[in-house]
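One structure coming up, written as structure tokens, with questions to follow.
Here the complex is missing a single protein chain, while all its other protein chains stay put.
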């Protein structure tokens, strides 16, 4: 038996997190946490190498035999992309939150919770068994809840409960579908939650559609799509930037990840049936999120609304059913993790200085803290998908891919591209430019980004730039997932219309 | 001989009377006696059943039930008496501190 | 359509052409270096940046020389750099196409750009953030070169957005001024609207042809369904409108004058704003397959050329007059590009001459401002010809060029366009002609208000000539303003023919009837301006007026108001509606659901009365319920 790399990868941060629950000094706890997160990153890198060299990493051990559940882990391109993203972001978040807010729980608790969250998320992205996925999918809520309650802003209690209830509303509906999947599978001679076993099960007709909807609703809440998104702005507003990064950058990806892996992967027929609805639904999210961002008076809310808009693009790409758009969506999931991280973290840097997330509290920062302003601008440009930064490539792939099937829908969705420029640049204009306000002068003079803060942003912006100019490795990594999914669903890409071209 | 099923009907009537008594009477002792009435209605049914089905089990069972009822009396009275000592009342309605 | 076959396939890059990518990379790397190095590079950053542009210029000139030496069919060279990404059936390469068209642009961008870098060394010498300014300028140069050298639309779009970014950064370079910051944002957002067109165009191309490569798109264009060809054309036009400040996306350009003057000269006059023209010309095959789209281009161009001129007549801000003029001149170029094969070469020709003379005048305006303590109001100028001789003389060269004084560069390029317009459609021709007259009017007004008449200087202003580092670029540009037209006049059509599939017109130095007419109209404009502004003194404060024409011109044809009414106000209203719906609608519904449960719970608790007898009653109710369900089930 070969070494179970994937199990090891997920357990490593979990063990680290549990170790951190033991009493120890603050300094030791932080160092230990960082060491574990970096070790996880190293293992993730190793797993990537193994995957790329074609090693079979799949783990498959019976888990709950009576109900056909398996401890089954495997990574495909999409899963690996998410795993890498999680593994890279976690140490950065830990560094960014080296000094959690005062009057809250200590750094040790934060590090422990983040590591636990990382481990659970990694398992979510690697699970190859519906129940196992569900288990970790729901389990991630708990550390997140405590991260909000323990370290968040003024209304953290409310925001945390709202987050949990919205997520669980989706999650529990999904539980009904999870149960249904097993029952239908059992009735067709496959009493198993293993994805490859379920591939032979037909979920037809109305039942299949209802089961698919159960999954989909959970993912819609998770990926926040309008109108089930209202938990996100509140949760982000009342989180620390690090928590918000993990929440939006990593956890919300489970929504789109799940749509591809489970909605499409289990219920191709039902997914095609829901497509017209989902496509417009995505467009509504794109525009709604963008408008919400324009209307936001709080930086954290603004960033979270931009994510609502971006998730709309991802969903649009998924339900356009073309290789390009779906690859774009998966790639977008990866890029969005970094661009959102950049936004949240830099907003956190600003708030650390002024103690406020209100846009009104800023003005003219650029003059006294040019590096902070520059980093915010670059992050913002990534968020508005400027070419040269990674999100552009993925957004373009979504747009171009979707266009080949639904030109009108795409055209409407492009409004979101314009509004993106509005919300980012207006925010930048109001906070960073103009005459230096007294408030800014008092808080920012001589307090531009520190070396550590800059160092944290370097890899994030570096990844965004690298994938903007050299996206090919990442695209090649995730494209097989899109191809396999589409092949399973049974759709083919539209061919070029003009004969003889190409 | 009367139709044995009439005994069953009588048992049912006694049972209902007992149940109504539990609901209507405030005195804990009377309510408890009504429970005993319900148990004895059952006994009647057992004995009638024994006759109807031609088995003896029902009749032996009646003895079991009586023993059980006696045991119940012991426990019940102990509880009622201790409450009476505390409150100087055996009204079940007085015992309503636990609610909502 | 047969013309298409004359377009030669580009040959693979060899020799010098393999260095083409350094034209883009060197300024890009320098820009990054200056931004990252921060204060360390304050001392030498501007020099390095200037050197980087001259490196690109040198390469461009070398490539041009190689092309000149090569046979006509082998002049277009493509250099594939690397695979950007491949997905599905689509393959996106980063590749450069150095052909007759793009090399002209490359030289214009790097040449004018280089001069403006030199000029900026002086102009920005007192600005503490000069290094940053040069970094942005280099970023612009790199992006602009990528735009014109790309061999496919997607990479072109990267450059397209890159110049947009650079433009944004430079317009709002003086960020502490709210107006500058707002202007930058506005420019970027309006450009984004144009970008929609680009994205839709590229997406449609991919759906139609499976590629966004110029060669493949051109090859497939003829076979495209008319509807889709028209749509692609219109989408591209939308993109071009955004970047080139054509109606209806013109409103940002005047505000963009908030940027430092060298920026206005380089980006908002000579190069970036002409990218729309480049785009239309580059997409000639598509437009030829879509007459409706061509017509749309012509209409937009005509409207813009008149609108820009109109704005130019009533602004008092010297840079805004020039900006209106830029709009108008780009309108001419677009007009030429929209006319079809007959106009492509003239569009590019005018683009190049305009690039020189407009840069010349903008820098001249900058020089004036430099001497006038950065005052831009022409009503505070007057009689500057004596105080700034070099500036005046060089500016005059530009002036003569733009109004089309015979044998100055504008004379050739603009007259060709007007002639072509007449050949296409008389009405359009007349419009173009009127535009030329107005151009003469407002440029004369500018000259009179700035350099002639009495001195209306504000107290404490002591006009002086700018340092050499600023005047030398002016002189060089002035030389080009004068001469470039004559040099290129007979050559440009032949040169571009292989790239654009055009037929060369016979040209002569003797004016045609339309040419005579143009000269007459221009003379009329000059005289009219002199009559209005040259004879009487000019009030220091703009006189109040009810003249709707003047009012509209002063208010930039109410473009901002229209945009506010049509887009900004609804968007703001929608944004707050979204906010309200989220907070008051969705959340209230969710909270209400929660409250309903709590209310239900309070009611339910009342059933738990604490009376044992009522519990017994509950049980009896349960008995009845059990009975009822059993009976219903048996009956049902």
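Per-chain residue numbering starts at 1, and chain names A, B and C are given in the order in which the chains are listed.
Please note the rule applied: contacts are C-beta pairs under 8 Å (C-beta built on N, C-alpha and C of every residue); 3 or more make two chains touch, one makes a residue touch a chain.
Please note the rule applied: contacts and distances are computed from a predicted model.
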Per UniProt record, name of the chain withheld from view ["Peptide/nickel transport system permease protein", "ABC transporter ATP-binding protein", "NADH-quinone oxidoreductase subunit N" or "Sarcosine oxidase subunit alpha"]: "NADH-quinone oxidoreductase subunit N"
Omitted chain's touching partners, listed by label: A, B, C
Selected residue (touches chain absent from view) among C:226, C:406 or C:594: C:594
Residue, one of A:5, A:36, A:110 or A:136, that touches the chain absent here: A:136
Absent-chain interface as seen on chain A, which is shown: 62-68, 131, 134-139, 141-142, 146, 149-150, 156-157, 160-161, 164-165, 168-169, 172-173, 175-176, 178-180, 182-183, 186, 191
Chain C residues that touch the omitted chain in the full complex: 594, 597-598, 600-602, 604-605, 608, 610, 612, 614-616, 618-619, 621-623, 625-627, 629-630, 633-634
Where the missing chain touches chain B, by residue: 8, 11, 15, 18-19, 22, 28, 31-32, 35, 38-39, 41-42, 45-46, 48-49, 52-58, 60-61, 64-65, 68, 71-72, 75-76, 78-80, 82-83, 85-86, 92, 95-99
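By our rule, only the chains that are shown with their structure count from here on.
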Chain-level touch network, classified as line, ring, star, complete or other: line
Relative to chain A, chain with the most remote C-alpha centre: B
Averaged-CA centre spacing for the pair chain B and chain A, given as whole angstrom: 65
Gap in Å, rounded to a whole number, between the CA centres of chain C and chain B: 96
Distance between the centres, which are taken as Cα means, of chain C and chain A, whole angstrom: 36
Of all residues in chain B, the ones touching two or more other chains: none
For chain C, residues that touch 2 or more chains besides their own: none
Partner chain B, residues of chain C touching it in the complex: 605-606, 608-613, 616-617, 620
Chain C partner contacts - residues on chain A that touch it in the complex: 162, 166, 227, 229-230, 233, 288, 291-292, 294-296, 322-324, 327-328, 364, 366-367, 370-371, 374, 381, 386-388, 392-393, 396-397, 399-401, 403-404, 407, 410-411, 414-415, 417-422, 425-426, 428-429, 432-436, 469-472, 475-476, 479, 493-502
Complex contact set, residues of chain B against chain C: 19, 22-24, 26, 31, 92-93, 95-100
